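Handing you this structure, nothing more for now.
The other protein chains are all here in position, but one chain of the complex has been omitted.
Chain naming follows the written order as A, B and C, and within any one chain the residues start at number 1.
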């Protein structure tokens, strides 16, 4: 099952789960449309034809959803009945924080479940990096590269909003990779005056452009910042806004995400096959390891202040 | 000289002008930063090393500007003195509508100038298609493809703002190419109710997503439409906004733009070398032809109602 | 039906045919795997769900084939019986030269057929440009751009084989777009000595790399040229070979191909619906026009010597 916000690499995870199940001589079926599909009993067979070639597709061929009903005790109960009715002995849930919490509810009721973290924001526990992050960051970076192509042309400030409600991960990576002059993230409070001060510094250094990366969760927002600096007389740069939005969730997954998805999914099926469950499988340094699902869902989101410092040094 | 809003392919045009001049045994120099650079006498030599490999770079290595001063009679006068001072006998101006009008001012004063139309909006006369359009549309299309990857996941409406203040060209091409459910362009007035009606139709047809492409110049704007439909109770789709902005001006130019830029620029230099000037060189059907600059700057922007009809048929 | 060598944009053509048929109130079905599938009676229904989103997929979701049996009179006969058996009153064939010849056999037997030219080599009559050419050239160009990135590093000659057995179209476009130092095409005979002479010229000009684009149909072949120049002591550049092969047939189609595919396919269905058949629909200058299929299959492949001259001027 894939669940919650979709992330590039989910299909590679589905394919790998299928292959591993076959390799171990297990039967495997797919649940469509996440927890809502589970509630509705949307169970369908998988075969070679269905999974062949899906590793390169963005999104999820199984569909996904956010289910309000599942979050109720009755919802969990009904899900367990559906799993039983379809003779599904163990469940691999590919998704983000909410999806893993859902998996935890099933685990608490004694059902065998393993979580595979997928979330472009990288705000999910149990892994150093979640499926989808690398592709999302590369999509943001590609947009930033294009802005830098055009930045030379006019004395302009480009304000780019990237994804990340609670987490500045995408923003920091894209800012470092793209050579942004400034990056704003939800973890580090700021004011418009900080932006203006930095713009003046950059102006004084002789640069003719100013690239500002802003995570979605920032207050004030990218649009508000862009408006505010457009009205200022004391900065020369004219501001132009780009809001990337959901394009960061799409696109063919890059190698890192496909490989990570394959490794995590193979491990997840191995866990279930070995009679182990109640865990989230994740990348820990260079290894794939299982973390008890309870710890994983309570793991704080990784804010790395060193990365933030890097971004500042590189901004020059 | 490259001038005005930058467009992918400008560098390919610069390289081709250099090569053609060399081929014809002419000397060629570059003027930096458009008309403002001309006013400032920013003239610099070109050589093989400087132009080698630039065909694949976005933006313009020569810089560009929008010059208020040039638009005054004194500005034109001073430009002519600079051209004379640097012994520049003819000028190739690569740019959009405003830039070609600038070229027209010089022509009216008897100076030899040829315009090469470059404008991602395709709102410039003298050519069927301007340099930069193909790349800009492909950039918009790539974003739309990524949204469609993720569209399957939730019942969502994606509202995408693409460039085009006066012209729906990019919007129409991207909507047709990307299989959008609706497209809104400045040339065809509409109301929010039209959008809602179409959303209900699509909903009724069983589709689980709604992709709406909106040109920048539309009223209400993409952001306003997205807000409005989010507040409606009678449509199921949740709305998500993407504003592509200036990323459509950047990126490595695609083949069509490089080839077009080369053909136009070769022709422009040939015109000047042959003692012909006061024209805009453009693609007319399959040939490169010169149009008197006066006609070119007054040519109406090409709105093709057949293209609009195609978009509607394809939206299904 | 899609037939013959696959080309990016075939799926966009399928989708557009479906939409146009629906728009005109006609029923439409798909034939799988080209003429071989027709012989086998592999007819299947199309619906919105099947065509939704396929415009962005490379290859062809309908499959394709090269059928030996179809080329026999008995094969044609049996095909007509299958078409009759499935109540198919008219056929749109999307494919290259061989596929259009196949369509011509059906036409000669009085069956209503319209051809839609798709061929990455652009070696098919009835159109200025075939579906798939723009994407194939962009794929070749992307490879050449990457080689030029690395060309600065060593004093190397890169020999790149691109598609084109009879036609130098892809090679010329990619060479012009990518700033190649030389291009070899089947239409213009050459010897190894010509390559060596050009390499020495480039060497003398102070350039530290040499990029040579060779069409697949050239004799000697790219591999033979690369070997030969590696053995020469009188050129400094070390030679490195890239053979792009079938990657040029794949990839998500670019805008031009999707738009062309849509326009051609809409027209093809309109022709059949209007009781006109026996034609190939193609791009003629800026319009879509129908050419009698007999003329189309006998139209000579367009070799443009002006394009070849451009490539030489641009090579510097």
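Please note the rule applied: a contact is a pair of C-beta atoms (placed from the backbone, for glycine too) under 8 Å apart; a residue touches a chain by one contact, two chains touch by 3 or more.
Quick caveat: nothing in here was measured; it's all calculated off a predicted structure.
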Contacts of the hidden chain among displayed chains: A, C
Residue in contact with the excluded chain [from A:87, A:205 or A:305]: A:205
Option from A:188, A:289 or A:314 whose C-beta touches the chain left out: A:314
Option touching the unshown chain, where C:85, C:165, C:197 or C:246 are the choices: C:246
Contact with the hidden chain (one of C:97, C:121, C:145 or C:271): C:145
Hidden partner chain, touching residue among A:174, A:195, A:222 or A:281: A:174
In chain A, positions touching the absent partner: 12, 15-16, 19-20, 22-23, 48-49, 52-53, 55-56, 128, 134, 137-138, 141, 145, 148, 152, 173-174, 176-179, 205-207, 252, 254-256, 258-259, 262-263, 266, 285-286, 310, 313-316
Residues in chain C touching the chain absent from view: 5-6, 8, 57-61, 63-66, 139, 143, 145-154, 156, 158, 240-251
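In the analysis below, only the chains that are shown with their structure count from here on.
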Cα-centroid distance, chain B relative to chain C, in whole angstrom: 28
Gap in Å, rounded to a whole number, between the CA centres of chain C and chain A: 38
Between chain B and chain A, distance of the C-alpha-averaged centres to the nearest whole Å: 34
Multi-chain contact sites of chain A, meaning residues that touch two or more partners: none
